[in-house]
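Contents: one structure, followed by commentary.
Note that this is a trimmed complex: some chains were dropped, and none of the rest were shifted.
Just so it is clear, A, B and C label the chains in written order, and each chain counts residues from 1 on its own.
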Amino acid sequence: MDLSSILGLIIGLAGLIAGYLYEGKFDFSLLGSLFQPSAAFIVFGGTIGCALVAFPMSELSQLPGLIKIVFTQKTYNEIDIINQLADLSEKARKDGLLSLEQDAQTNSNEMIKKGLSLVVDGIETEVIKDILQRESYLHESIFENGAKIFEAAGGFSPTMGVLGTVMGMVSILKNLTNPEELGPMISVAFVATLYGVLFANMFWLAFANKIKVKAGREKMITDLIIEGLLSIQAGENPRIIKEKLNLALLEKMSKKGGAKQEAKEAEG
Amino acid sequence: MDLSSILGLIIGLAGLIAGYLYEGKFDFSLLGSLFQPSAAFIVFGGTIGCALVAFPMSELSQLPGLIKIVFTQKTYNEIDIINQLADLSEKARKDGLLSLEQDAQTNSNEMIKKGLSLVVDGIETEVIKDILQRESYLHESIFENGAKIFEAAGGFSPTMGVLGTVMGMVSILKNLTNPEELGPMISVAFVATLYGVLFANMFWLAFANKIKVKAGREKMITDLIIEGLLSIQAGENPRIIKEKLNLALLEKMSKKGGAKQEAKEAEG
Amino acid sequence: MDLSSILGLIIGLAGLIAGYLYEGKFDFSLLGSLFQPSAAFIVFGGTIGCALVAFPMSELSQLPGLIKIVFTQKTYNEIDIINQLADLSEKARKDGLLSLEQDAQTNSNEMIKKGLSLVVDGIETEVIKDILQRESYLHESIFENGAKIFEAAGGFSPTMGVLGTVMGMVSILKNLTNPEELGPMISVAFVATLYGVLFANMFWLAFANKIKVKAGREKMITDLIIEGLLSIQAGENPRIIKEKLNLALLEKMSKKGGAKQEAKEAEG
């Protein structure tokens, strides 16, 4: 459970509804006016349509998984991973690399699982690094594409809202027989703008940002795992591994430090 | 048939029309109000005019082909291409490079066709690579220019829509003899905004994005083809070619991996 | 005559006027409402004023020349230039470099003229290259600055249009003595928005883009000329020059290829 995502939606929607009710002197029957199927058809149908035209099916099919990522929290964190890798290295030093076979099957982290089985199979260091990094890149590009789709939806959504309001006005102004009904009908037309702006900001754009932040953290963890597994294979001292990873973590936690690090790797 | 493009337009337009009809209590005669020749003249005439001033004829003439690309799906995919290249390499190893002459004429992929005929003619590796890459670049730049034109149209279109509405208001307010007709006339004026916003988002901007995504995938395939053809010429083992290409594909599927690859090539 | 620029303005304006007349049931007297000196004063005066504050006189004085470029087409094209250079090289090989003296005076292309006279004078290769490239850079920077000014005008113009409408509203609302005149007066105020948006999109921004595209093509041609002239000086075979230039042209026609080329030059 990603607390901030869920809390954000609760606080945000509660604030909007509280303000709306306060203005209407807490006449709860007004809440019904906020639910307009016509606006929903236009805004969601339109946004989904635009997204389908703009992106290929294969990328759009990743969205449900990405929405899940916005609302769930990984059960492990950087410190856990470092400790786990240090434990594995200790075991490997005591009982040999082959003793990790069991862990290669049971570890809860997919990356560690895959990496350990490669280590146990005695694959070359360079090849392991390549395979794991490619995996990490692939993962990251799914996150990035997802963020891009949500950003695009965040751009389409308010314009579809405006479209819905304009369409409502076209329909209203065309049949202007009863001026007294004008108010409530315009009210309905405005709901489309409301949906378009609300979903763009509190959902699509905010989701895109959360996914980007999580992708950055995920990358940090997979980098730690790769570094740790290679150290295990090299038979390094568990304590030194732990220290090295802590240092690497600190460095990665600052973007600049990370950028510098990458620059160094690119050079060396 | 690019399913997502066609589905996108269907879902998007269906959503808009459903919402519009729902709001008008399913009075289907209202649909007529959405078709206004005046708005169409202004929005499409204006957008086409701006695009013609902004781009040279030679680039604009590529647009019909690019629209076709948005709505069609290549019949081959990465995996097919890899298998095909592996088969060709096997044939070449068995019966010599000259046995590929037939394939150089019949292969359905233009790039493979051209490349094979160069290989059969015994052209130098470096020259083949150069020719095919130049071809690939040229292809890519057509995609890129097309995306740029659609993006520009996506910028011109909503402003032309606003222009149409403003022009409608000018015309309406000038001859304000019959206030009762005001509503329906403003309704007509709003349709220009509707056209401008709708076509910008669900067509031009979405087309531009789809073309960019497809250009990326196309580039991936032509890179595979170039790599494969050079391996065939070098007489490499079909199995190794297949593995190499699969690896290259995986790498290319993640943008970062691709970027890294290019950086390496630039260095070496 | 740049066909697409002229056609663009004709189609664009025709579309707008057709739509406007269609909406007004082809009452041609309505056309007069579109011409409002007050709106013209505000939009053009304001845009020119902003541009004068934002740019120095020396750059603004280039604008008439740049507008001419938008509407005219060079009488020569890449293929002509390549053929011409090949002919010149043949002449030079037959009758010596000095035989080009006549051409150095009569050639219609300024760049070839200047380059030939340098070649005839026996100036060093490196120096000729430097002089011609500096010329080419200077040319290009005039194009770029021009595009920048038009882009700035494209930003100032719609805001001046809004300003005009706001000023109109201020004037109208201040003297609200006769409500019946309100409609026609607001109609006048709207014309400023119309001018601002129309000129920004169909003129200034579109001009900026066309100039950028033409600058790219111009650069392609001057690069070909420089390469060709240096080959002539080196006494290369006309056929080889032609082939080399054709190859270079193909490479330059794809942006990426050009970028790669430059990267190579920067390295070597």
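The rule is short, and it goes like this: a residue touches a chain if its C-beta (ideal position, glycine included) is under 8 Å from a C-beta of that chain, and two chains touch if they have at least 3 such contacts.
Everything numeric in this text was worked out from a predicted model, so none of it was measured.
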Full complex stoichiometry in copies [only 3 chains shown in place]: 5
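In this text, only the chains that are shown with their structure count from here on.
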Most central chain, Cα average position: B
Subunit A-subunit C separation of Cα centroids, rounded to whole Å: 44
Chain centre separation (subunit B, subunit C; CA means) in Å: 27
Subunit C: positions in contact with at least two other chains: none
Complex interface listing, subunit C residues touching subunit B: 2-5, 7-16, 18-20, 22-24, 27, 30, 33-34, 70, 158, 180, 183-184, 186-187, 190-191, 193-194, 197-198, 200-203, 205-207, 209-210, 213-214, 217, 250-251, 253-257, 260, 263
Sites on subunit B touched by subunit C in the complex: 36-42, 44-46, 48-57, 59-60, 133-134, 137-138, 140-141, 144, 152, 156, 159-160, 162-164, 166-176, 188-189, 192, 266
